[in-house]
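Here the complex is missing a single protein chain, while all its other protein chains stay put.
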Amino acid sequence: MFYSGRIGSFGILVLICIIVYIRLRQVVVGKSPTIRRLPALESVEEAVGRAAEMGRPVFFNAGYAAGGLTTIEAPIIGAAMSLLHYTARLTARYGTGITIFLGPINMVPVSMDVIKAAYTIEGVESDYRETMVRWLSDSQFVYTSGFMGACQREKPASHVMMGGFWYESILLGEAGRNAGAFTVGGTPRQGQVHFMVAICDYVLIGDEYYAAAASVSRDPEEIGSIWGADDIKILILGLLIVGSILQVLGIDWITQLLKL
Amino acid sequence: MEQRHIIYLLLAIMIAIPYIQPIGIPVETSKMTRDFYNKLKSLPEGSAVVLMVDVGLGSWVELGPATVAVVQHLLDLPIKLLVSGGSAELPVVWEYTLEQGNIKLGDNKYGEDYVVLGFITGGEPAAAALADNLHLTKEDQYGTPLEEIPMMKDLRTAADVKVVLSIMAGTQEEWYLRQWRAPYGTDVGIIVSAVTTALAMTYYVSGQIFGMVNSLRGGAEYELLISKPGKGVVGTDMLSLSHLLLVGLLIIGNIQLLYEKFSGTRKPEEKTGG
Amino acid sequence: MAFERNIGPKIVLSITIILMVTNYYLSPQLFQDIGKYIKEFVVVIAAVMLGLGFINALLRDIPRITKKEPGQWYFSLLTIIFIFVMLFLCAGNKYMPGTFSGMYSFLYQEVYRVLGNAIGAFAAFFVFTATFRAMRLKTLEAGAYTISHILAVLGNAPIGAVIWPGIPIIADWINEVVVSAGLRGFIITSSLGGVILVFRYVIGKSETVLGSA
Partner (left out) sequence: MTDLFLGLVLAGCTLAFFSLLYRENIFYRSAEHMYIGIGIGYILFQGFDRVIAYVWTPVTTRGEWIWIVPFILGLLIYTRYIKSVNWMSKWPMALIIGSGTGLAMGGLVATMIVGLIVSTITLDFRNVSNIVFLIITVTGIAYFLLTREQTGTLGYVTKLGRFCLMAAFGGSMASNVNSFCSRLGGVIETLVTYPGYYMTALAFILVLADSMILKKK
């Protein structure tokens, strides 16, 4: 029935789902965890406020993400869409307008719906423009060159970079900085986070990115998933420490269990 | 003339020097390149190797020398080579490899020793679909149906393939670990852009990947392994000069910081990463 | 009305995810075939969707041309022209090989390639200015960030071994231990975040990506 070598990870997957589901239910009935402060998430409002003061646009990037929603980067884009929704609601409230630059084509319809929904919820659906979503091409470098030119021409006041960046993170980020943009970033991708730390004024690294997306998503009880994630991290820490000690003592039933 | 313009100019000059006048700083061969080379050399006769081109021409500059060296090595070995890939620019990259690298085909015949399948878009699902069915594209890059190609007769799924190689600049190695090595046991080797070497290193260190040719430097090493020096070797001089410049800039930047701290003329605090 | 607009798509999303997970974990041929068909269906849908981008590009550039937006309309015209030139040349290259193949190889294999290389090369310029600005020994963490970067950079180039034979050894140790271990903790937790987000989609919390206005 099962592929050999994957039963262990299927067990872990089910365990993750159970723990998260319990925590979600707890939040629905009123108990809620205290989430550590995420300065980068709070600075998004500061970025949009700065754009309103200076009367210049807000640019948003979700990255090339290896081709978008059909790839394993889909969860990263799902979270990016929550953060786009949060940013779009702020720009609707402050009236600065927002422009998201896109590579992968399958992100175009989702981005349009997300921004339109944000503007509708804020009651200014008339301000929504289809051209707020700029698709440049599925090719990573064409998308990058279009953004770099737009940065120099339109001089954005703020640049929010949240998503699955690949080679282009340094290009998009530095192009924004050269145009004087206040840059807030975030990515769970280990290949690009070191650039975001160098470029951005505030950055969400790793799981902070998913936690930020959960805390601003449209279903308020999704905060419970951060709580569940912490429980699983403690479980993983236990597995690592106990597993290593047992391994040194020659007892390896933990690894056998995981490798089942 | 802002500070950044000065840095751009300095970098351009330091990189241009070796191309005008090569210096010849010595290059050692790293373990991961030798592992890659030895694995291919040790393949039994007639075993099938799939070369996946997962980068476009944009990466040719960095991965070209390594690609040319590996393809020349594969064609010299008595193996069956299948070329496919996730990049829409596969046909162009393949012609470029043969043309720019002036690859010697020797007695390799198309359709018997090597074949170029069409590219497959769609990321990991497509790589998985190709593993399940090597005849996924139904016809090769030049339009001839795969059924008529002699070497494709007994090559049905990834189980018939000994080694899959990926020329990559992202995290494609995980596609092949998950969709080729896990289910079918095909060994995975990669020609990788230095951008993603650190990530792929975890899989090489844990033994899931048998070898890695790491960008231009790896290309220079592989050229020396098959004793056919080319663009890779010149490139490593350029790496030395540009990296020396970067370290110099970082040191100057921090001396500037210490000078400001002690002479009390500190600029307003710049927010660093949160 | 809420079913077609909101609940239906969410159910399709949940079921697709569950089927893809079964395709990964369960070996019976049924689950493999379902997974195979989903994967190949998505490849076709992704191809059919490309026209949407065409409309998005036209919606952006055509008004700029018709309204003669100063300083921009002739550039937008340039884009539209090259879209059709490229479409025509690609069709010619595939279906009528030989006609205009010189123009196709010039535009795609030379100009498009060279422009891609140029954008790729920007990264070197930008990484130099970004690290020069960011890598200052202001805090303990910034110090770790800077020192390990300098050592690893020197280790990556042959010059490192020339300066001091110890550098490549330290650089390799940094790469194999510090980078691998640091990123391992990072990968495990961020992958966990991704899996939990997908679980929220399975139980229907996909309001943002599929929710109606």
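First chain written, first letter: the chains are A, B and C, and each begins at residue 1.
Throughout what follows, a residue touches a chain if its C-beta (ideal position, glycine included) is under 8 Å from a C-beta of that chain, and two chains touch if they have at least 3 such contacts.
In this text, all values refer to a predicted model and were calculated from it rather than measured experimentally.
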item	value
Touch partners, limited to displayed chains, of the chain removed from view	A, B, C
Residue among C:Leu30, C:Ile62, C:Ile81 or C:Ile203 that touches the chain left out of view	C:Ile81
Interface with the undisplayed chain - residues on subunit A	6, 8-10, 12-13, 16, 33-36, 68-75, 77-78, 105-106, 109-110, 112-113, 136-139, 142, 145-146, 148-149, 152-153, 170, 190-191, 193-195, 197-198, 205-208, 211, 226-227, 229-230, 233-234, 236-237, 239-241, 243-244, 247-248, 252, 254-255, 258-259
Residues in subunit B touching the chain absent from view	1, 5, 8, 11-12, 15-16, 18-20, 59-62, 64, 88, 118, 121, 123-125, 137-139, 169, 174, 177-178, 182, 193-199, 202, 206, 214-217, 231, 235, 238-239, 242-243, 246
In subunit C, positions touching the absent partner	4-6, 8-10, 12-21, 23-25, 37-55, 57, 75-76, 78-87, 89-91, 94, 106-108, 110-112, 114-115, 117-125, 127, 131, 135, 140-142, 144-149, 151-153, 155-157, 171, 173-189, 191-192, 194-195, 197-199, 201-202, 206, 209-210, 212
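Following the convention adopted for this analysis, only the chains that are shown with their structure count from here on.
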item	value
Shortest walk length in steps over touching chains, subunit A through to subunit B	1
Chain at the geometric heart of the assembly (C-alpha centres)	C
For subunit A paired with subunit B, centre-to-centre distance based on mean C-alpha positions, whole Å	29
Averaged-CA centre spacing for the pair subunit C and subunit A, given as whole angstrom	14
Subunit A, residues touching no fewer than two other chains	3, 6, 70, 139, 141, 167, 190, 197-198
Contacts with 2+ other chains: residues of subunit C	42-43, 46, 116, 119-120, 129, 131, 133-135, 183, 187
Subunit C partner contacts - residues on subunit A that touch it in the complex	1-3, 6-7, 9-10, 13, 16-17, 20-21, 24, 70, 74-76, 78-79, 81-82, 85, 105-106, 108-110, 113-114, 116-117, 120-121, 125, 130-131, 133-135, 137-139, 141, 144-145, 148, 167, 170-171, 173-175, 177, 188-190, 193, 195, 197-199, 205-207, 209-211, 213-214, 217-219, 222, 225, 228-229, 232-233, 236
Residues on subunit A engaged by subunit B in the complex (per definition of touch)	3, 5-6, 38-40, 43, 66-67, 70-72, 139-141, 166-167, 178, 190-191, 196-198, 200-204
Interface residues, subunit B side, partner subunit A - complex	4, 56, 58, 121-125, 169-171, 174-175, 182-183, 193, 195-196, 198-199, 271, 273-274
